[in-house]
Each structure stands twice: as C-alpha cells, then as structure tokens.
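One protein chain omitted, others in place.
Going by the order they are written in, the chains are A and B; count residues from 1 in each one.
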Amino acid sequence: MSQAPPDRTGVDAHTAPTPAVDLRGITKRFGAVTACDSVDLTLSRGKIHGILGENGAGKSTLMKILIGLVLPDGGSIHIDGEPQQIHDPLAAARLGIGMVHQHFSLVDPLTVWENVALGEGSRLDPGAVRKRIGEIGDHYGLHIDPNARVGDLTAGLRQRVEIIKCLRRDPSIVIFDEPTSVLTPEESTTLFESFRDVVAAEGRAVVLVSHKLDEVLAATDEITIMRQGRVVEHLRTMNADARTLARAMVGREVSLRTERAALGLIEVDEADESLAAPAAASMDREPVLSIRHATAIGAQGAPVLDDLSLDVHAGEILGIAGVEGNGQRALGDLLSSLVRLSSGEVSVGGNVISTRTPGAMTAAGVGVIPEDRHDSGVVLDMTVAENLVLMTPQQVANRGVLDRAKLARRAEQMIAEFDIQCAGPEAPMWSLSGGNQQRVVLARELSYAPEILVAAQPTRGLDVGAIEYMTDRLRAAAAEGVAILLISSELEEILDLADRIAVMYRGAIVGEMLRADADLERLSLLMGGAAA
Amino acid sequence: MDFVNGLWDAISTASTYQNAALFAGLLIFAASGEWVAERSGTINISVEGMLLSAAFTSAVGYTVTESFVVGICCGVLGGMVVAGVQAEMSHRLVADQFVVGLTLNILILGLAGFLDREIDLTTKTAEKVQIPLLHRIPLVGDAIFDQPWPFYLLFVVVPVSWWLVFRTRWGLEVRASGEDPQAADVSGIDVNKRRRQAIYYAGLTSGLGGAFLLFVQVGRFDEGVVSGRGFIAIAAVIFGGWTLRGTVAGCVIFALALGLRLQLPRYYEGVPTELLQAFPFLVTILGMAIFAKRVRPPAALARPFIRGLK
Partner (left out) sequence: MKPMMRQGEWLGLYVASVAVALGVSAILIRATGGDSLAVFDALIEGSLTGSGRWGLTLGAAAPMLLVALGTIVSARAGLVNIGQEGQLLIGTAFAVYFGFRIGGPGPFNLVVLLVAGSIGGALWAGVAGVLRFRRGVPEVLSTLLLVTVASQVTAYALGREWLLLASNSVGARNNVSEQLAEDNRLPNLNIFGNQIPSSFFLGVVFAVIVAFALARTVWGFQLRMLGRSPQAAQRAGVSQRSFGMRAMLTSGAFAGLAGTVMFAGGGFQFSNYKFVPGFSGNIGWTGLLVALVARERAMPAIAVAIAFGALRTGSSFVGSTGVEARVTDVIEGLLVLALLVPPAVMFIRDRRRARAATTART
C-alpha cells in the first residue's frame, strides 16, 4: 500500500486528453528485492518526461517492463486508453513504444541499414530501409552512411544509429535511457534540443531516464522521481529546483559535495581550498606511476592508445575525464596487464614494467578497480572469500594446499572492515548486490597495499550511499599516500574527487589542469576533441 | 618427378572426377545446411547422424514404395528427426550441444546397425539424366552433367541456402543471432528459435544428402555408408571461413582429395592412402592456423544463449 505521490503538475485529470501511456500499480520483484513497488506513471503526447532516480531506484526495470523485456508481477498498462500486455519487444514496437538503448542493441559485424531493419516483422527491403535512413537523417539532422559497418563507428555515431533505429518504427513514445555518457556536454545539449523537434513537430511523447539532476532540469517538461522502487514525487519542471529534486531522490537533505556530484550536479565554481593543498605537496616528488608515449593497437587495427603520457604522484588523485570510448577502457586494461604496448613504456616506482606479462602490474603494486568488474574484477561463480584473495591465493596456502580456515578468517576480517553485506565468506559472489561486489573489489585491492590504485568508473551503477562510501575510501587511500588514477566518464565524479584533471581523447591526453583551475567550458571543448 | 607425373596422370582421368563429384555432392548437401546452422551460432556435430539416419530412411522409403521421390522425402524426414532432437535439446532445453550431437551420432549408428540386421532393404540408384552439350566438357562434363537425377538438386540447394541467409529477413535474424545474440534479443529476435530453425534446415539438406548417398552414389544401405564424412562437411564450413563460397570450394577440394585417393595409387605409389584420407582435416587445421587472424567465426559460435546470462 503506497500513498499517492503529491501531484504538482497542475493538470486536471478529467479534462486532459487520453494519455499515451498509463501505468498503474506496476510491481516487479526479483527474488527478495522489489524493483518496482506499485508504480503509477502517466506519459502524454507532446511532452518530454523525465524519470529521475539514483542507480537502483527502479527506473531501468520500469522501462524494461514498458519495452517488453521484463514481465511485471502486478499492475496494469494502458496504451492510449486500452489495456495491453507487453510480452516482448516486438509487441512493444507494435504498440508504438520505442527505446534508444545504451548498449547491447547493435550487431557490430552488420551494416547500419541491417541493424536498423533488425527486429521488424516484414519482408526485407534493403532499398526502402536505406531510403528511410536518408529521410530520417535529413529530417532530424542525424546523417549516417547506411552501408557503414556498425563495428567501425564511434560511440556517438552508434547512438545515432540507435536513434534512427528507434524512430524508423514511427513510435509514439520514445524512451532515452541514460543517453549522455557517450556524449560530450555539448553533444548532450544538441541531443536535448532534438527532443524538442521530435516532440513538438510530431506529437510524440519523449521519456528521458537519467540519474542526473541538471540534465532532467534542462531538458524536460515534467519530472517523475523514483526512489527504492516507488514514485516519490511528480511535478512540472518549471516548478522544480535542484534542491527539491535532490531531496526527493535521496530522501533527505543533500548537502555534501559528493552526494550532489553523485546526483549529477556539476559545481565548478566552488572554491574549496582543501582541494588544492595535497596535490601541490606531492607534485615535487617522483611520480609513482609514469606512462610515456604509450601506443597500443586495437582489434580493428586502429590505435586505442595513441602516444599517451601521464604521471601520478603519491597521495594525489588524478582524474581522467573524457567521453566513453576514447581509450579509457584500454588504459584500465593496460594497467591490468591485459594490453600490450606496441611502443612506449609504463613505470611504477621508477621500474619499467613489462606490458601484458600476466601478473606483472599486480606484482609491481598496481591495484585496479576495473570498469567492468564482471570481466576482470570478480569471478561470480567463486565465493566471497575466494574473491577476496583472487590475485594471491598463495597467501592463504601451505605448500600449495589452501588453508580453508585461514581463508575464512581473512575473509571475515575484510567483510567486517569494509562492511560487505553478504551471507558469509562462503556466499557465492553472484548473490551480492552491485555495491557490495564493488566493496569486495575495493577491499581486495586495498589489502595488497598498492602503490597506485586505478579506479575505472568506480561508482557506475551504484546508489548514492554506495557512491559516498567509495569516494570516501578513495580519498582516505589518497590521504595515506596511495596514488590514485581515477578514470571516469562522469565529469561530476572527477570534479568531486580529483586534485588534477587530464582529458582523454582518441587514446591520448589532450589537456591537463589543476582542479582549482578547472573550467567547464574548456573541459567540454577538450573532451570533444577541440584543441585547448 | 614421378610424383608429379603420377599426379598429372591421375588428374587427367575422368574417373577421378567421377568419384570426386559423388563425394562432393554428399559434402555439399551436408555442408550447406551446416553453414546455415553455424551462421546462427550453433555447431551441429550431429551431421553424421543426420546423414546416416537420412540414408536409412530413404532406403526404407524406397523399399516400401519403389518411388525415388518418396525415398527422398523419407530421407529428408530422417534428417529432420535427428535435427529435432539436436535443436530441441540444445536450444530449448539448454543441454550441451556437443554432448547431444556426439550422443546422437553414436545412437544413430547403433540404431542403424541394429535395424539394418532386422529389416531387409532393397534399393538401387536412380536413372541418370544427361544434360545435353554440357556433358561433353572434357574430363568433368560427365561427372557433373551425366548423373542420376537427384544429383541436380545440388544446383538448387546451394543458391537457395545463400538466398535464405542473405536475402530474407529470416537470414538477417539468423546472422544477428550468430554474431551478437544479446543485441538480437533486445531488438526483438527470438535467438534460440532461429538457431533451432537453422538446425532443422541443416537436417533438411543433410536429409537430401542421405538420399543422395543412396540413390546417386552407393545404391544400397550399409551402416558404414557415411563413415566420417559428416565431420568433413563440418571441416569444410570452417575451411571456407564461414562463407558459402568457401564452404563449397572446400567441399570440392576435399572431394578431389578423396577422389585422388582412389585413383592416384594406380599411377604413383608413394603417397600413403592415410595421408589422402586425412587431407581434408589437415588442410583445414593448417588453414585455420595460418589465417587465424583474418578469418573469423560468427562471434557467438557454440555459445548457448540464455536471456540474462552473458
């Protein structure tokens, strides 16, 4: 039983036209977790709706229900006044619901037109598809070569293909799911402007799903805020401000810098002297990590790292800003011994480390919180205890045989210290939430007392509480003298944590500045590839 | 020098091509279907079983009705029954596709041997049909254009397979399922259904292959009538880099090797028959080793797809 959320839209339900989408009482449970709890949501044509909530609030699940990837446990869906059941993406498409996906919707080896044609029920007509791509391109300013291979495109262009793919079906409801991580701040603005075109000219409903306050404030007409699976507030954007939204998202007053950053508020003007000091002190000493002219060739033959050079000093947090897809992944992989350099070198503590030699980086004292923990951070099928000693099981073994008792004791110690919520050391890793899995990674990496810790997208997918914990820990580590390399596509995070900021573009560092000197416009230009 | 002379003599004899054409026919029937299956992301190891089952059922069909057409249809049925087990167990019931395939091969072999002793089968090869003019081409003309009429079904199966995969929506979805099943799924494609259908298609073409064995090549059923050639068909798909052109080329090349195996010893004794028998496999392995970086299997090949699991 939930109370009806306060409705400040000022729209009288009786006189309004039939909404395009009316969700009532949508509930979805995954085991013990309630992802959506009796959610009510109304989407109208001609409006841009924002669905705002921190990671884990339930907005993704709600959209997956609308798009047919997940079946709800309870509640009803009405499309244009008619009750409907959405069993799969094809059904959703037939009802006029389209989503521009973040990942996992384009097939790389196929061409643009083949991808756009994917998933429809009708006869395949390449000519017609290509023509339509041209039409949409002209209409919305989203030009693309229909015969290009999707795998060769940049992230921004791939998103363009996603948008075209969505618009081709002529949807009445267009959902954008966290679209801006692959875009520079400028491109984001352009994208939001195009929402207006799509909506105003054609009477569609546009939904922007995001965890970033300022985006939602800038681009939408109405905002629905979700928290822990419930709708907690619904209001007109013109009546909203950052503080109210933040409070609704998190459930209390939000005052800490970190929290505000986590909610997507970029604050560049804050003059905070405490930021400047630590960085300055360590800069005089030798860098702990030094990368010089690193070049690495990717699978397609193009360089993923292109003459990249950077230094990180003890106790400093160097933030690498940049739009996703500019080599950040490769940088993280390089420091995880997963990438071989074709030229250039990496030194830790003055010693050159061989790249791609298994375990070399770890042995040299490089700790890594990887971008995708499921790839190289944790092993889901192993237990928590095993994951906590993943890199060096020898430490809990006697002459090659694992000492179960020692393993368990060590695990319990770390579980307590890092407050990891799990059923115990023997719990399988897959039973932990994302935030707790990240804590396991953090606990393990710190337990090796690294000289440098690489944190790649460390707070992605975490809720505000978990984000706060992670950032506190990173700051604490820096205070103890660990050099921290923070790689993040979320500018807010960089601005919150970093002492120094470097911008990465197409595999190279294109600009550097101290945090105190940071300027949003300049950062944005650098991120977009313009010379500083 | 002797070897070269011997080789030259062997490849100048029409009977080499006659044998090769018959081998190639079987391989091409089986490999076309296998190609489609692998493009959808599944490795169908049960090709052996499909061929054998089809050979048996087409023999049965002919014995009962004395009609080649019925025989061929029974062959197709035989291939598709095996396909049914492979498809349903691997892509509806999530059993391991290798176990299922290998088990089916053993099962069908046992079943065929068992039933063969119990049932009396009388079959023969079909009437030859000679294509005017073309059959006069030296050396290969008779081999390709003067054969029992089911042979010519080859010229239908190959283009149809190509057309299905590249010109239809079904084919687009099959390819998407083989390269990136997650993306295909999110786009509204039923990945496992496409894989099952691809396996059924392989069962169909292998069914024709089994019928081919009976009515074009051998004329009577024996449990050893396939003996490993299903695996050569799989090798051909790999050798061909998962393109249909390459697959057919592979089948032809391998068939020539098998044809030479029979002819070459007459002219030159130095090449061990075992080498010729192993030739298709060795060549495929070598090809993979050399061209590894350039030739790429469908990205999701042999990885089962379950929504929600990577």
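In this text, a residue touches a chain if its C-beta (ideal position, glycine included) is under 8 Å from a C-beta of that chain, and two chains touch if they have at least 3 such contacts.
From a predicted model like this one, the values you see are computed outputs, not experimental measurements.
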item: Hidden partner chain, touching residue among B:G6, B:G61, B:G171 or B:P297; value: B:P297
item: Sole residue of B:V64, B:V156 or B:L275 that reaches the chain not shown, by the stated touch rule; value: B:L275
item: Sole residue of B:L104, B:I144 or B:V225 that reaches the chain not shown, by the stated touch rule; value: B:L104
item: Interface residues of subunit A (partner: the chain not displayed); value: 29-31, 71-77, 83, 85, 336-338, 358-363, 368, 375-382, 386, 390-394, 397, 400-402, 404
item: Contacts of subunit B with the absent chain, listed as residue ranges; value: 43, 45, 85, 89, 93-96, 98-100, 102-104, 106-111, 113-115, 117-118, 228, 231, 234-235, 238, 272, 274-275, 277-278, 281-282, 284-285, 288-289, 292-293, 297, 301-302, 306, 308
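Definition applied: only the chains that are shown with their structure count from here on.
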item: Inter-chain centre distance, subunit A versus subunit B - centres from mean C-alpha coordinates, in Å; value: 47
item: Complex interface listing, subunit A residues touching subunit B; value: 68-69, 88-90, 93, 101, 104-110, 114, 117-124, 165, 374
item: Of all residues in subunit B, those that touch subunit A in their complex; value: 167-169, 172-173, 175-176, 179-180, 182-184, 186-189, 299, 310
